[in-house]
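Here you go, one structure.
Moving on to subunit A:
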Amino acid sequence: MRAGALGAVLSVAGGVAWRTIHNVFTTPSLLLPGVLFPLLNFTAFAGGLSRLHDLPGFDFPPGYTAFQFVFILLQSAVFGGVFTGFGIARDFETGFTRRLLLAAPHRSGIVLGYAIGAAVRWLFTATVVTAVAFAVGMEVGGNGVDLFGLYALALLANVAGILWSTGVVMRLRTMQAGPIIQTPVFLALFFAPVYVPLDLLQGWIHGVASVNPVTHLLETGRSFVAGDAAGAGLAFAIAIGLAAGFALWALRGLRKAEAAG
Partner candidate 1 sequence: MTAREQGIVAEALVREYRGGIRAVDGIDLRVAEGEIYGFLGPNGAGKSTTVHMLTTLLPPSSGTARVGGFDIVREGPRVRAAIGAALQEAALDPLLTGREHLRLQAALHGLSRADRRSRGEALLERVGLTLAADRKVRTYSGGMKRRLDLALALVHAPRLLFLDEPTTGLDPQSRSALWQEVGRLAKEEGVTVFLTTQYLEEADVLADRVGIIDHGRIVAEGTPSGLKAEIGRPSVEAVPANPDERHRLTQLLERFGEPAQGSPNGVAVRLETGTESLVEIVRALDAEGLDVSHLQLHAPSLDDVFLAKTGRSLEGAAEEPSAEPARA
Partner candidate 2 sequence: MTGTFWMQVAQLARRSIVRTIRQPAHVFPPLIFPLGLLAVNAGGLAPATKLPGFPTDSFLAFALAVPFIQGALFATMNAGTDLARDIQTGFLNRLALTPLRGGALVAGLLSGVVVMGVVQAGVYLTVGLLAGSGLASGVGGALVLLGLSALVALGFGAVGALLALRTGSGESVQGLFPLLFVFLFVSSMNLPRNLIEIDWFRFAATANPVSYLIEGIRSLVITGWDGQALALAFGVGTALAAVALAGSAVALRGRMTRT
């Protein structure tokens, strides 16, 4: 891409990202659910299920709070992207996205802008969730590099989430797309070893979780927190692959939206 074209894409992306961030941070009804839902899940899982740590074969030295923290962080990242997708759908219903499509010289900047907005939104959520986790006594075995790895992995999950939802919204262009965006994400997240390690799962859920790519992200995230970055390469490869695949999905969706006019 020529420097001028790149500048134009970044300019569009900056404008769209600013608007997304501005809207989220000035509208409590948009900001709070993205923060409160992870905290609610964290409370219910880490608080209500901590006894599961006593199960035979449950070996996670940092404790059940840290075990659940990793899931909540990943969940908040992916759903941060999904919530931004709802915003795009709302923009389609109000006609704002068409205004963007008309005004933007390089429309891929629109997708990039929404992705940047979603990332900033999630970083706020991640900060709150992390602060609460440490406040309730979460223990971490890993060092700063390990934690950086955890957040980088979650950020890639966030990017994948926004690109997935953008692709759906660009094709359907309505708020009715909500369940279609959420349901696969919900299933992918919960058909992973959410409450106990993979080895303790039995039956069909074990089979599904074993082939679910989210399982690798989750287990690697937990290994970062435990101070043992086992399987990090594969997890990052999966995360980057998901983000790249959904980027293609989103950009093809954008072309369909353009064609629909």
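Throughout what follows, a residue touches a chain if its C-beta (ideal position, glycine included) is under 8 Å from a C-beta of that chain, and two chains touch if they have at least 3 such contacts; residues count from 1.
In picking the candidates, the idea was that all candidates are chains of the complex that A comes from, given by their letters.
Predicted model, so just to flag it, every value in this text is computed and none were measured.
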| item | value |
| --- | --- |
| Chain touching subunit A (counting every copy) in this complex, out of 1 or 2 | 2 |
| Touch list for subunit A against partner candidate 2, complex | 29, 33, 36-37, 40-41, 43-44, 47-52, 54-56, 176, 179, 183, 186-187, 190-191, 193-196, 200-205, 208 |
